[in-house]
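Omission of a single protein chain aside, the complex is shown with its protein chains in their original locations.
The block that comes next holds chain A.
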Amino acid sequence: MATVPAWRAARVTPLGELHAPPRMTAVLLRLTVQVVLVASLWHGLYSRTGSTAGLDEGQAVTYAVLAVLASRIRQLDQYTGRDSVIQHMHYGTIVYWYLRPLPPQRYYALRAFGEQLYGFAWALAGYTVCLAAGVVDPPESAAVAGVFAVSLLLGQLVLYYVMLILDQLCFFTIRNNSAMLILIFAQNLLSGVYAPLWFFPDWFIRLSGFLPFQATLSVPLSIYIGRIGLADAAAQLAVQAGWVVVLALFTRWVWRQAARRVISQGG
């Protein structure tokens, strides 16, 4: 008899969203409002100047709008679906992750993959609409588009591991709300969601270079708008890949520690 492969567990998040139309409407509204406001803001900032920090208006608006769309790829909502680590720790249901033949780390990865793919569909739909409406510029060439795609993929892997560390924290502290708030702020600031990083002072840019956040969004978006040329892209991709390896090894170690911390509730 034909068995069904375990990777189909990746459907969990998209299925949950499709069964909750109000949540999808909220995402649509939020994205629309954010894109309109961000595009208006950057058009306004450039209304009296042709170029700032080496960026023209088209590049700046494209960067900002793409940042809004890309930030949707991995939603940071911890409370929908009761299938996040923090909620499993809260309700004592984390035990079930350890009672299945699919190891918790693989289930987590599959679920995150589904979540990121679902978010990517939203981002892609938004991008298509924005491109058709002339809100964002297309990439300069097919080569730029290709390198951007690779960089975006690596950026999403870095983001996955950063989010994983936050979730793993729950095994040791039960809750991660404060850490999550700090992460959301740091990620948005240091990855260039609020504003492209080159608007910040040099020391800030240098500091953010030691953290993984700019590898998530700033690098791929900078490649897209041409701020990072194709000649320099290889080094940036290598840094992103480096972060992926470092974070993968670290989170693997933390999973092993976490397995010893599955808290026994009740006598």
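Convention: a contact is a pair of C-beta atoms (placed from the backbone, for glycine too) under 8 Å apart; a residue touches a chain by one contact, two chains touch by 3 or more; residues count from 1.
In this section, contacts and distances are computed from a predicted model.
Peer 1: Considering the UniProt annotation of the chain absent from this complex, which name among "Sporulation protein YqfC", "NADH-quinone oxidoreductase subunit H", "IclR family transcriptional regulator" or "ABC transporter ATP-binding protein" applies?
Peer 2: "ABC transporter ATP-binding protein"
Peer 1: Which one touches the absent chain: A:82, A:175 or A:206?
Peer 2: Residue touching the chain left out of view: A:82.
Peer 1: Any idea which of A:96, A:172, A:185 or A:253 touches the chain not displayed?
Peer 2: Checking each option in A:96, A:172, A:185 or A:253, the one touching the absent chain turns out to be A:96.
Peer 1: On chain A, where is the contact patch with the chain that was removed from view?
Peer 2: 1-9, 11-12, 15-16, 19-20, 80-83, 91-93, 95-96, 98-103, 107, 260, 262, 264-267
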